[in-house]
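The complex appears here without one of its protein chains, the remainder shown in place.
To keep things simple, chains are lettered A, B and C as they appear, and every chain counts its residues starting from 1.
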Amino acid sequence: MNEFWEAKVKLRWAELADSYDVVVIGGGGHGLSTAYHLALRHGITKVAVIEKSYIGGGNSGRNTTVIRANYGIPEAVRFYQRSLELYENLEAETDRWIMHRVGGNWWLVHTEAGRRTEQARAAVNQAFGAKTDFVEPEVIAREIPGINMNPLGQFPVMGASLHHGGATARHDRVNWALAEGAMRAGVDIVQDVEVTGINTSGGKVVGVETTAGPIATETVVSAVGGHATRMADMVGVRLPIRTHPLQAFVTNHYERKFDPIIASADLGFYVSQTARGEMLGGAHIDPEPSYSRRAGHHFVNSIARNMVALFPFMSGLRVLRQWTGTCDMSPDYTPVMGVTPVNGFLITTGWGTWGFKAIPAGGEAMAQLIATGETPELIAPFALDRFARDRTLADRSSSGTH
Amino acid sequence: MIITCPHCGDRPFDEWVHGEIPVVPDTITDPDERDIDRAYFHNNTEGVVREAWFHLAGCRRWVVITRDTSNGVRSDIARG
Amino acid sequence: MRERFDSTHIVALPDALDRIEMDALDLGDGVIPMRFAPDELVLLNHTGPIDVDDSHAIVVPDGSWRGEWLDADTAALFLRAECAWSIPERRPAFAQGLVAGLPVKLWFDQQRTLIVIAHVRADDFAARLAPYLEAAR
Partner (left out) sequence: MAGSTFSYEGTAIDAQDGDSVLLALLRSGRRPTEGGPLCLAGDCPNCLCTADGVSYVRACQTAATGVTDVAPHPTTGEPPLPPFDETAVDITVDRRQADVVVIGHGRSGTAAAEDARAEGRAVEVVDAGEGVEAIGIYVGPHVVARTPNGTREIHAESVVVATGSSEIQPVVPGSGLAGIYTPRAARTVLDAGIELGTIVAVGDVDDETLSAASLDGVVAGELVRFEPAAGSSNVGAVVTKTADGEIATPCDTVIVGLGRAPRDMLARMAGPGEATIVGSAATAAPLPQCPNDGVVCPCSNVTMQQLDDVYDRGFTHIELLKRSTLAGTGTCQGGVCLPYLRSFLADRGESIQPAFTARPVARQLTLAEIGAGAHTSTAARTALDGLHRKLGAQMDRMGGWWRPWTYGDPDAEYAAVREAVSLCDVSTLGLMTISGPDAEATLQRLYPTDVSTIRAGRSRYVLMLDERGYVFDDGMIARRDDGTFLLTFTSGGASMAEMWIRDWSAGWGHDIRLLNQTFSTGAINVTGPRATELLTRAGITDPPPWLGHGKYEVAGIPCTIFRLSFTGEVSYELHHPLERSVELWNALSELGADLGCRPHGLETLLRLRLEKGHIIVGQDTDYDSTPRRLRHEWAVNFNSGEFIGRHAVLRTDRIPLDKQLLGLRFDGPPPIEGAVIWSGDEYAGAITSAAWSPSVEAGIALAWVYEVDGGFPTEVRATGPDGEPITGTVTSLPFFDPEGARARA
């Protein structure tokens, strides 16, 4: 018997009713978190979560499980710091083991420009509540096991921003803990049901069509990953989203003794060892939009090479599995959340490569928006209309990262 | 993925840079709205798209191809 | 990349370049026409004035290319490990693309292969080529 099996969570599947106060499309982390917070924080339980496959089957079960708040702009730092704190409390709140582990997130720099970027990151993090320090090479050489301080002879490690709160958690377990909590509070969650249409009348949502029949509702939240555009198309809302694949891989399981979460923008990868002992590697999104979840060789080929250059001891680790998620990228690398021009149609998208770490705060904010009818201050900057209002947010230091 | 360059021949995608060909729906008629749509919004089609790729490691020219974004299979060049 | 080439770099109408490329042998001994694009041609080992049938043509001397001649075996060894695309079968032939992760120009004559790369990448490319030259020795 392995110690990592899910021994506690009990999922109670529902039949869909004819009408709901809120219909959440997408049984991934954001949809489940929205339902969870609606039920537990606001007592709104006449909620359905409709998942076309199995819960957590999209990006919520395909990400690289990193939790961090070391973003480059105040709006994002504040939001993700809230999420990081909710994550720290999630095991206690749900009484479920999500394998949360704080390892510290190190962003290595190899150039003077990189030093400037990471010093800036540390400064904005500190100003807005995330614990991040810039550290010099000698600290890195001392603290990071097995690191080559001058990989390929061209990428000297010249410092790092160290985000002390950087953590990981098991993605599936987060989904299940939230699903179970929502189900227990009376939320209906269905799998293998697809939303095929959203009905509106006079610019207002009145219901959804599904493969399991029509449902009446005045509030629909699109919390899908990868196909947000298709959902929005159903009500004629244009999205600033392009869907790109993001790939990752793990090695086989090894004894756990590599604690830090390491990222290098110059070398184009990040790596951490999971609670189960796999060495997990990821990189940036594929440059061209695609919905394909097929693994590519170019990705694993180039990051394996760079990983081994930075950590020569990893050279003989055997790769176990590759996978691909589909990321909804916004033009300014920042989420798109909240109301749309169609009354009752709400969106939470644009999560790019950072959806997993946003799950608790994203769901909390969407639930608050639904319950109060007011956009919470924390997510107000992420509104869809920011592009027309010339109030884009550019978190370039986070572009295409984990 | 292999992209066929009319000048250089078949080349793996890592020689290329992707470029979207923006399409603003005809239903948007207000000039400001068209401007905003072109700048930020996307069809984000799942299926066959027409797009440009720049052959950075070869002839350094743009070619227009069609690609199926739903499965990532090999592209064909759209001639003419 | 031991050799540096003087060359003439021309951007002009494709028809004008077609004619120059066709008659490249008449331009002098060892002149190699490298057709980067339909409207761009580099004449390796060519210096001095040249007639281009395009009044808007850009014609500049260009000494920024470096290269290395490889015998057939060494070229095969190198390209098998470092080139992910098919090299042309006809001879002589020009080809271009990524080799060993860098953009190169290749010229295949009857026996040998010339690998040409921009000076700014030449040192890095040479380091990637070196193990194969060593192995061939």
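FYI, contacts are C-beta pairs under 8 Å (C-beta built on N, C-alpha and C of every residue); 3 or more make two chains touch, one makes a residue touch a chain.
As the structure is a prediction and not an experimental result, all values here were calculated from the model.
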| item | value |
| --- | --- |
| Contacting the left-out chain in the complete assembly, out of A:S33, A:T200 or A:S292 | A:S292 |
| Where the missing chain touches chain C, by residue | 4, 9, 11-12, 39-40, 54, 56-58, 60-64, 80-86, 100-102, 118-121, 123-124, 128 |
| Chain B residues that touch the omitted chain in the full complex | 1-2, 12, 17, 19, 31-32, 35-36, 38-40, 52, 54, 56, 60-62, 71-74 |
| Positions on chain A contacted by the hidden chain, ascending | 1-2, 4-7, 9-13, 53-57, 61, 74, 110-113, 116-117, 119-124, 127, 145-146, 152, 154-155, 172, 176, 191, 251-258, 266-267, 276-277, 292-297, 300-309, 312-324, 331-332, 389-392, 394, 396 |
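The criterion applied here is as follows: only the chains that are shown with their structure count from here on.
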| item | value |
| --- | --- |
| Computed distance of Cα centres, chain C from chain A, in Å | 47 |
| Residue numbers of chain C (touch at least two other chains) | none |
| Multi-chain contact sites of chain A, meaning residues that touch two or more partners | none |
| Chain A - residues contacting chain B, complex | 227, 229-230, 238-243, 245, 287-292, 294, 296, 298, 331, 387-388 |
| Chain C contact footprint on chain B (complex, rising order) | 7-12, 14-15, 56-61 |
| Interface residues, chain C side, partner chain B - complex | 35-38, 40, 84-86, 88, 95-98, 103 |
